[in-house]
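For reference, the structure discussed in these notes is given below.
One protein chain is absent from this view; the other protein chains keep their places.
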Amino acid sequence: MKRLTAVISAIGFATYKEWAAFRSHMAASLLVGPVMFLVQVFIWKAVYQGHETLNGLTYQQMLTYYGVASLIHYISFDFADWNLQMLVRSGKFVTFALRPLPHWLFALAQKIGHRSLALWVEVLPVLLLFIFVFGVNLQPAAPGWAVLSITFSFLMNFMVNYCVGLTAFWLIRAEGIRRVFLLLKDICAGVFIPLSFFPDAMQKVLFFLPFQFITYLPTRVYGGEYELAGIHLSLAQAVGLQAVAVSVTALTMTVLYNAAMRRFTGVGV
Amino acid sequence: MRETLFGAVLRTKFAEQMAYRSHFFISVVMLVIGDLVVPLVTLLVYKSGASFPGWTMHEALLIQAVFALSKGIAFPFFFGMVGTTLGHVREGTFDLLLLRPRPVMLMAMITGFDPDDFGRLFSGTVLFVYALNGMVMPGGWAWLQFGLLFLASVTMLGAVSLFLSGMLFRWVGSSRVFDIFDAFTSFGMYPGTIFSKSLQNVLTYVLPVGLIAFVPAEALLGRTSWGGLWALLPAAGFLLLGILYWNRMLRGYTSAGG
Partner (left out) sequence: MIEVRNLTKTYMTHERGHTLREVTRNLIKRPMKEIKAVHDLSFTVPQGEMLAFLGPNGAGKSTTLKILTGVLHPTTGEVKALGFVPWKQRRQYVGRIGAVFGQKSQLLWDIPPVDAFYMNKAIYGVPERQYQSTLNDLTELLGVGDIIRKPTRQLSLGERMKCEFIMAMLHRPEIVFLDEPTIGLDMIAKENIRHFIRSMNGQGVTFILTTHDLEDVELLAERVIVINHGEIVVDDSLAMLRSRLGDKKSVRLTMETVVPDIRIQGITVTERKGPLELALEIDTSVLPLKRFIREFNEVYGIVDMAIDAIPIESIMKELYMAEAAEESAAAKS
C-alpha cells in the first residue's frame, strides 16, 4: 500500500511538472470558462422570462448547474483515451509493458498529477470568478456528498475514456469513431444541457447509461436534489447509485484491459 | 497561376480523402454531430415550453443553420490554417512553407485546406431547410441582403482564422485556441436580442461575432433595413486587421529564428 502511494505520487509529480510547462494552455480556461458561462447567463435569463421553473430547475439553480458542471468538467477532465491510442499506434506502449506496473494505474496516476495542477490553475480561479463576478450560488448543499460524488465523477470519466482508448488495440485507425463517441458522451452526460430537458423516453435510457454519473448526477448532488426520468433520489441514494456504477465500470475496464493485454501479448499489435 | 496551384492542391486533397473514404465519412459524421449540439439544446428548450422571447423555434434554428453553412464554406478554405500553424510551429517545420516561392499566407491556407469541413454544409443545409419550412418564405430583397451579409459572415470566419493562426506563432502548440474560438463565437449562435444592449453593440461593431450568423439570419427574416448592410464594414475591417496581425506575428516568428 505504501509502495503504491509512492508510485502514484512519483508518477503524479512528474506529470504535474510536465504539465506545469504548459500552464498557459490550462489557464486559457480562465477566459473560456467565464465567456461560455456568460453566454449561458444570457440564454437562460431570456428563456426563463415568464417561467418560474423549467424541468424542475429555477433560474438560479440553472446557473448553479452550469457553474458546477463546468467546474466538475475541469476537475474530471483527462484525455486518457487519446494518450492510450497514441501509445498503441506509435508502438510506444511496449515501454509500458516492460515496467512492473499496469498501464491503467500509470495513466490514473498521471491524471491525478495533472488534475492537481488544474486544481489551482483552473478550478480555483474559475470558481472565484463564478462566485464574485457572476454572483452564482456555489454553496454545496451537502459538502461531504458533493466531494464524494465529484471523486466518483473523476474516476468514472477516467475509466470511460480509458475504455475508449483500449479499443485502439483492436481498431488502430478509428480515431474518428472515438471522437464521435466522446462527443455523444458529453451530450449524454449533461454537459450541454441538464438531462431533465430530454424527452421522457430518452431520460429513461440516459438513467441507465454510465454517462450521467460523470456530469449530471454529481452536479445535481452538488445542488442538493437529484431527479431524472421521474426518479427522485436522496443524496445518499444518488451517490450510492454512482458508487455502483463506478464499480461496474471498473469491472468492465478490468475485463477490457485484460483482453487488450491478451491481444497485445498475442499479436504484439 | 494561382488557379492552377489551388486546383492542384484541391485535387490532391480530395484524392487523399478518397483513399481513406471510411475515415472521411466518419470525420464528416463527427462534424455534423458537433454542429447539431447547439440546435439540439435549442430544440430541447422550446420543447420544454420555453423560448427566446420574440423568436420562434424555427427562427432561432435559422441562426444556427446560417452559422453551420458559413463554417461549411469558410472552414475548408481558411480554418485549416489554424491547425497547420499549430502543427508546423510546434514541430518546427513551418520553415517548409517559407521555402516555397509563394506568399506564405497563401501557402498556409492551402496546405491547411480540409475537404472534411464541407460536411458542415450538410448539417447546415438540413437545418436551414428545416428552419425555412417553419416560417413564411422570405422575399427576393431579403435573399439579396442575406447573400451580401453571408459574404460578410464568411469574411469574418476568415479573419478569425488569421487571428487564431497568428496567435499560434507565439503560443506554441496550444490546441486551446479552438476552445477560445468556440467560446467567443457562441455569442453568435443565439438571437442577439437576448444580450444586453451594450453587449449587442460590442458583438456587432467591436468583436463582430454577431455578423457570423445572427445578422445575416435577421436579414433573411426581413428584420433589417438596408442600413443593416453597414455591418459589412466591420467585417472588412476585421479581415484587414487579421491580415496585418498575421503578418506581424509571422515576422516575429521568422526573426526569432523559429
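Read from first to last, the chains carry the letters A and B; within each, the first residue is number 1.
Here is the rule we use: a contact is a pair of C-beta atoms (placed from the backbone, for glycine too) under 8 Å apart; a residue touches a chain by one contact, two chains touch by 3 or more.
All of these numbers come straight from a predicted model, not from anything done at the bench.
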| item | value |
| --- | --- |
| Omitted-chain contact residue, chosen from A:A6, A:V205 or A:A236 | A:A6 |
| Identified contact with the non-displayed chain, of A:A97, A:V205 or A:A236 | A:A97 |
| Those residues of subunit A which, in the complete complex, touch the missing chain | 3, 6-7, 9-11, 13-14, 17-18, 21-22, 90-92, 94-95, 97-101, 106, 264-268 |
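By definition in this document, only the chains that are shown with their structure count from here on.
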| item | value |
| --- | --- |
| Computed distance of Cα centres, subunit B from subunit A, in Å | 29 |
| Partner subunit A, residues of subunit B touching it in the complex | 23, 26-27, 29-30, 33-34, 37-38, 40-41, 44-45, 47-53, 171, 174-176, 179-180, 182-184, 186-187, 190-191, 193-196, 199 |
| Subunit B partner contacts - residues on subunit A that touch it in the complex | 22, 24-25, 28-29, 31-32, 35-36, 39, 42-43, 45-49, 51, 54-55, 173-174, 176-177, 179-180, 183-184, 187, 192-193, 197-199 |
